[in-house]
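Right, one structure below, let's go through it.
Apart from one protein chain that is not included, each protein chain of the complex appears where it belongs.
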Amino acid sequence: MLSKDQIAQRISKEVKDGYYVNLGIGIPTLVANYVPQGIEVEFQSENGVLGMGPFPYEGEEDPDVINAGKQTITTLPGASFFDSATSFGMIRGQHVDLTILGAMEVAENGDIANWKIPGKMVKGMGGAMDLVASAENIIVAMMHTNRAGASKLLKRCSLPLTGVNCITKVVTNMAVLDVTDKGFVLLERAPGVSVEDIKAATEGTLIVNGDIPEMQF
Amino acid sequence: MLSKDQIAQRISKEVKDGYYVNLGIGIPTLVANYVPQGIEVEFQSENGVLGMGPFPYEGEEDPDVINAGKQTITTLPGASFFDSATSFGMIRGQHVDLTILGAMEVAENGDIANWKIPGKMVKGMGGAMDLVASAENIIVAMMHTNRAGASKLLKRCSLPLTGVNCITKVVTNMAVLDVTDKGFVLLERAPGVSVEDIKAATEGTLIVNGDIPEMQF
Amino acid sequence: MINRTVKNAEEALTGIKSGMTLMVGGFGLSGIPENSISQLVKSGATDLTCISNNAGVDDFGLGLLLQGKQIKKMISSYVGENDEFERQMLSGELEVDLIPQGTLAERCRAAQAGIPAFYTPAGYGTEVAEGKEVRDFNGKPHILEHAFKADFAFVKAWKGDEAGNLIFKGTARNFNPVMAGAATITVAEVEELVPAGELDPNQIHIPGIFVKRIFQGTNYEKRIEQRTVRTKN
Partner (left out) sequence: MINRTVKNAEEALTGIKSGMTLMVGGFGLSGIPENSISQLVKSGATDLTCISNNAGVDDFGLGLLLQGKQIKKMISSYVGENDEFERQMLSGELEVDLIPQGTLAERCRAAQAGIPAFYTPAGYGTEVAEGKEVRDFNGKPHILEHAFKADFAFVKAWKGDEAGNLIFKGTARNFNPVMAGAATITVAEVEELVPAGELDPNQIHIPGIFVKRIFQGTNYEKRIEQRTVRTKN
């Protein structure tokens, strides 16, 4: 099983040179730490910054420079600040090349649920609905199963949806999967995880073609 | 009969303190010359400037600073430049308090035609359709009759419309008129022009209530 | 030059009444109109509807209005860094309308720009789309969203001038520019108010025409919600 950092590390291989990338809160944020040398990307945060850098050194935090997770950040040369309408113009207008976000559930038809559990306090969707409705290239980063051990890769989402038919790839602590018309196509296994393990942990249709390689880091 | 400058001078009395004003090409442009002392206004030009000042001194023209008539201009302290979408946001969003523009025809229902004569070269409506559809306070500055001597204040416009039911006031070389549900209400006569003269030159319904004062300058 | 300055927050909030709809700028606690919020607390106005991306924390931002139970309804994209908010929401005292952040921003911008309605893909197929018109464009379903209507908008800028022109700093910009001019009366508070002519007209983020009243704010706290740092090695 992969750690959260390893999930982020595996996802970082999906980030191509020249990509503008929006990272959600949680595991996706970690992806920034693993982008390979020689790959130039710019990170967009929907609260209004492009060209985010690492966290500031202690004492150099600026309350006027934060990311969508409300964390203090820095910017890199070539960065820009802009208002929320422009920021979502970038997202809705498909100028952002890749969106990486977490999920509670992903269905084999590409639906995603990640914002609301009926009966529990609902904090809101933030920018997630705009992101998943707009982006053409969305990777979900999540655990394969929930804390109760139930699969998060389903035939149909049981929770209220964030978006429909929009997720194209899922990277979990067990596997890398494409979401296709026919269901989840298993591409890679986490080290030490068998195809049988993944089958057992996947409620949705799982398509296994031939030998499934182990992930390389 | 008023000169074009006198029409502009009379209209300048409609400009109130604190107004943001958009001036069309021609007579409206002259209004800026007559705004009374002590009245603070800012002129907006739809190509992207607020706070226009007078023409530049010779040798100080800047090709990057023009008005919607493509004339070189200057700006006053407090001015700002912005893009065309923001500029028409100001207009459509009714942030501009007063629009003054020319017309070929105005109808008693408030319709205006000022952009197209069938059979002649059509240059386009520029920003006029946005202005008349959006503004709540529009004054038309024009001659009372056309070159052939025919009235330009009509029951119904004969030319293709620029906007419907939008003009509230007309100032011509003969008269000041409000456009109301019942027709053109005569408010003032130009010096030396009689009510009979105005009746004769007005094809649309003309409402004359009591004595009509002469314009004061 | 049309002078938009008023003395202070008290004068800027003239006309605030219970039952009004307010837009409040800021993202988290960054770029919030601190002085206007304090004055809203003092005003005692209640039954307010607040359009704001977030709802502050217990003892800062819009949380201060929640403490006094001045807010009837929140229209936000993300809430609940805030115990009192949660309590009022779960008890039914507080209505909450959650909408996608981009739709929130665009509905403000639409109000500013005189666009009554527009289509967006955000929320299609979710409960956000319930009761809304759906229409396909380019083979993709979109939903119809409307411009907001609000009585007051409160925005906070870094610098401003007497003409009401505003310049923002960093990500404290966020919703402030899209709310300016999106309500009947826009109140801007600034960290530094300068005479007209001191700001470069090329570098104005929000022209003064979108601002009805501007004042120099005082005592900015500018709290940081998530202080995240690295250490020098």
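A few notes on this one:
As written, the chains take the letters A, B and C, and residue 1 is the first residue of each chain.
The definition used in the following text is that a residue touches a chain if its C-beta (ideal position, glycine included) is under 8 Å from a C-beta of that chain, and two chains touch if they have at least 3 such contacts.
Here the structure is a predicted model, which means the values were calculated and not measured.
Note that the undisplayed chain, when the full complex is considered, contacts A, B, C. Here one chain is not drawn; of B:Glu40, B:Glu61 or B:Asp197, the residue touching it is B:Glu61. Only one residue from A:Leu2, A:Leu23, A:Val41 or A:Val106 touches the chain missing from this view: A:Val41. Checked against the full complex, the candidates A:Ser3, A:Asn33 or A:Gln94 give a single residue touching the omitted chain, namely A:Gln94.
Across B:Ile91, B:Leu154 or B:Met174, the residue that sits in touch with the chain not pictured is B:Ile91.
In the full complex, subunit A makes contact with the omitted chain through residues 18-20, 40-42, 44, 49-51, 75-82, 85-86, 88-96, 134.
Contacts to the hidden chain, counted on subunit B, fall at residues 45-49, 54-73, 81-85, 87-88, 91-92, 111, 121-130, 133-134, 160-165.
Of the residues in subunit C, those that touch the hidden partner chain are 106, 110, 113-121, 135, 137-138, 142, 146, 167-170, 201-203.
The working rule: only the chains that are shown with their structure count from here on.
Between subunit A and subunit C, the centres computed from C-alpha atoms are 28 Å apart. For this pair, subunit A with subunit B, the centres built from the Cα atoms lie 55 Å apart. For subunit A, the set of residues touching two or more other chains is empty.
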